[in-house]
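Encoded as structure tokens, here's the structure I'll be asking about.
A protein chain is absent from this complex, but the other protein chains hold their places.
On to chain A.
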């Protein structure tokens, strides 16, 4: 957080000092977001090569400028009904730790900026919501903030 304080230090509003930017996107009717610093790039939908014996949420792999990039269908990963792949779908390439993966979403909507006190922890943790780290309200819409560490499957999950 110190980095943010320094960068926004000139700002007059002290609340702005802890603001972080998020990339928001849509899956079905729901709006989700991830921290923008973990997003490497956003790509249009390309046909994936499916992997044998992979969990259902793993769409397959694509060619990202000569490297093999695994793509996860975020809707299936979050336990939402699958949406048909279409040309308007996008792949958000995220970089978490040392792992780079693609997330298939319906559409990217906006870049949002929240301060930390605008975020609320999700009520009543259930198994399905372990991917959601926080919730926030923006113009009467609920925006879910995803925990990318949990969203990206572990090696054990893939092998299972």
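Here, a contact is a pair of C-beta atoms (placed from the backbone, for glycine too) under 8 Å apart; a residue touches a chain by one contact, two chains touch by 3 or more; residues count from 1.
The rule we apply is simple: contacts and distances are computed from a predicted model.
The chain absent from the displayed complex carries the UniProt protein name "Chemotaxis protein CheA", chosen from "Sulfonate ABC transporter permease", "Carbon-monoxide dehydrogenase small subunit", "Chemotaxis protein CheA" or "Cbb3-type cytochrome oxidase assembly protein CcoS".
The chain omitted from view is touched by exactly one of A:80, A:100 or A:119, namely A:100.
Although one chain is not drawn, its touching partners on chain A can still be listed: residues 46-47, 49-54, 60-63, 66-70, 99-101, 155, 158-159.
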